[in-house]
Structures are given as structure tokens and as C-alpha cells.
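One chain of protein is taken out of this complex; the other chains stay put.
Letters A, B, C, D and E mark the chains as written, and numbering starts fresh at 1 in each.
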């Protein structure tokens, strides 16, 4: 494999209504083992995936919220979140199960476009 | 079967990007045989499904545009289209393969809510 | 004349479906937020509170409890009625339905 | 620094994805409209012409010929470049891509 | 009352099938009659008996089959099913493949038709 690539996962969908964020997270965990330069960016409804206090027991759907806390153990430390997406949803970092770096509309286009690979979920 | 029900199909999705309008139309044709009070309402991107001059040959996808012209033969004559949805897309009845009745935001809520059954596509 | 229950399942931040429902539903017709639409019922967003508050002048709004819980929403915007699946069934007893995605 | 190609496949009348792309893409980065997004490239809509015209000040816009044809769009808004799949491949030769739905 | 249900999305990718299941279950608990669940569009994919999810997740197909055991009729549209590779070889217990006429009859015979999906 040799060279390390910059690979970003963009999480912009809400949890549970569709499977994208869950299966997206599963692919992040696998890629974490390949010693690439992995990052996650949470924008739009993707910020909902990190909200504390999810209880999926009544739906019987697997709650994947704890997996986000496990990302560090996989050496995936570059987590970014769009401040504006949080703001308009009335949320702050205190509402989240992990603490991504707050980024804004100035920084995000640079972050995205410097990647070798961007995978949207 | 006895009683006749008011059944409306709402077409609000664009053609080909998703299969909803095509499979929606297939279900309209079948229901047409059951002597119910069937109507079709085209709103939002559903108005795109009626545009003249579709050529799907390069994509190899079945062009279902001609089927709309066959609706009359199935005794399905109640076709309505939202004038505003046409307007904002820069379209008029002249752009369409069939000529539904133009309806507006005053009439549509009545049309929808007087139905016994509404099936969205 | 009877009103109809309008069921929305997509996030209003993602699709423009809410605008369509407002445009094409009768005054007084109830709106039920399920699946991803439920997340928008969370208290705390000035934008959602303004928008849903505005809608509630003409339409009662319901949000599905099981979907709220799954999304970690424990407090909803004032005026939104939280119902569970049994309550969903009761609404369908009263109204014909129209689903929007 | 190189720009990235942003590919959109949903109708801007249905989702708010176009706004997201504008917010999160660099000035000068090209945008490609495919599938249901292509329909919005049709000439004649004052709304689309205003919106896409505005975007074109910062981003070149391309629309996929095969998808335009399928949707009966024979004339696009001035300034939008119509390309076929071969042209799509050429854009991908030049740019990394980011897809949006 | 008599309820019919229309499912337009496949399992897992969208929540629609889950929502339809919970709705049917709640309706039965309230003593309503389910005249049938009709699977159309990607909804037909719910009838695939090879579905085998992770152990800590729900089995969407099996849930439906369990409802069939309680007498709920599960009807899969044949045209939509052929297009998506669902046939009798892999049809899960309790489902039957039929035509769109069945949806029509459900719509006519029921007090309500509730759609999940699209």
C-alpha cells in the first residue's frame, strides 16, 4: 500500500431514518485499520447522529451511538463538525457523545477539497 | 366490490432519477380496471414526468412517456396539474404530452382531502 | 368536511416537503412527524420553533414518541403533541391519511 | 491548490442539497448536474435561471446530456455546459470528486 | 376498523418498513383488522428469506413473517418483485406474490390505506 491518502467521510444524513450514517460508520472503522489519513466531517443532518441520549429500544433498531465513542480506539481522531449546522438545530458540543473540532464555512471547503478521496454518507 | 371509492394518485417525483412515477403509473393502470373514481394529481417535480420530447435511448431505460397518453383508453380522465409547479419550472400545458386540468393552491387541498384513499408516488 | 392526516417522514432540513404539505393541505388538518422528520420537533432550535410555531397556527402538529427517543430528543417544541404508535393508530381511526417523503 | 468536482443527482426543487454544495465548495470548483438534478438546467424557468446564474459567477456548471435528453430538456440555461458521459470522464480525469444527493 | 398498509421501501436502507411494522402491530393491539400489507417498489425486498442481519439488530423480514403467523396477509407485487429479483425461490414464509389488483382490492375494502415510504 505504501503511500498514505487523505480520505474524508462526510456524514450529512440523519440517523435511523436511513442506514447511511450507520453503514458509513462501519466503513470508517474498517478503513481505520489501513493506516491512511482518515477524517470525518459532520454537516447538515449528520450532526444529529452524535446527539446524546438516544434510546432505540422501542424501535428495536441497533443503537450505534456508542460506536462513535470507540473511534479513538481505532486511531481515528480527526473529527470535524460544522458549527452552523449545530447552531440552526439549537445544538452545541455539550449535546454530543463525542467532541469534534468546530469548523465553519471558511474552513470546510478547504478541508474537503484537499482530500484525495471523499466518501459521502 | 359494490361501492365506488375516490382514489387519488399524487405524482410529485421527477422521472427516471427514481422509479416512483413509473411504478406509480403502472398501479394507476391496474386500478383503472376496477371501476373506482380514480384521479391523478401532478405536483412539484411530478410535472416533469409529462414533458414532451423525452428520449431515453442513450440511457437504455424504458421511456414511459407514451403510457400517459394511453390513460384515456383505460377510462382514467381525471388528471389535474398544479399551475404553480408548472410556472416555477418555466413550463406550460403546451410542453406536456397530455393536458391535465390546471388547478391551484385554492383547489388542491379540497381535491386531496375529499379522497377516500391517497397514494403518493 | 373531514380533514386529512398528513404524515411526513423526511427531515425539513433535507427536503422541501414541509412546504409542499403546507401548500396542499387544508387548514386544520393535522400533521404527524415520524422518522427523520421527528428530529425537527426538538426544542432549542430558533429556526424550527419559528417555522413550526407558524405552522401550528393552522395545523395541529404531532410527533412520534418512539422516533423522538431513538434520536435523543427528550423535549419538544411547545405546542407539539407527542404520541406513541397507539396514538398514531388513533389518529388514523379519525382521519384518512396522506404520506409525504 | 486543485479544485474538486461536485456531482449533484437530486432535484433542487426537492432537496436543499444545492445550498449545501454552495456552502461547502471552493470558489471555482465545477458542479455537475446528473439524474434528477439535470432537469433544473432547462431553459425557461426564471427561478432556475436566477439561481443557477448566481452560482455560475463562482462555479462552472455542467449538465449531463444523456440525462437531459431522457427528461425532454433540449435547451439549457445559458452558460451551462452540456457534456456527455465521455465529457464526465474527462472532468474526473481533471478533478477529484465529491458526490451529493 | 379495517386498515390496509402500503410499504414502498426495502428493509434497512430506509426506516419505512420498520414504521409500517410498528403501525400494524399497534393497530392489531387496538383490535383493528389488517386487510393486508402490500409491498410495492423496493418494498418487495422485505420478502427475501435470505436476509440475515447482525445478531444485535432486528430481522425486518422475520418480523413480517411473524405477523403473517398471526393472520396478517403479506402481498408482494409481482412486477416490482421480478424487476428486483424476488421470486418464489427466496420468498420468506407468510408472503405471497400477486398482482396490483390486490392493492386495489385492499384499498376498496379497507376504511384506511396508510402508505409508508417514497
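Assume a contact is a pair of C-beta atoms (placed from the backbone, for glycine too) under 8 Å apart; a residue touches a chain by one contact, two chains touch by 3 or more.
These numbers were taken from a predicted model, which means no experiment stands behind them.
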Chain not shown, touching residues in subunit A: 1, 3, 5, 7, 13, 19-20, 23, 26-27, 30-31, 33-34, 36, 117, 119-121
Where the unshown chain meets subunit D, residue by residue: 7, 9, 34-36, 66, 84-86, 88-90, 92-93, 96-97, 99, 101
Positions on subunit B contacted by the hidden chain, ascending: 16-19, 59-62
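Here, only the chains that are shown with their structure count from here on.
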More contacts between chains, A-C or C-E: A-C
Euclidean distance of C-alpha centroids - subunit D vs subunit E, Å: 38
Between subunit B and subunit D, centroid-to-centroid distance (C-alpha), Å: 27
Junction residues of subunit D - those touching two or more other chains: 13-14
Shared-contact residues (touching 2 or more other chains) in subunit A: 16-18, 44, 59, 61
All touching chain pairs, where touch follows the definition stated at the start: A-C, A-D, A-E, B-C, B-D, B-E, C-D, C-E
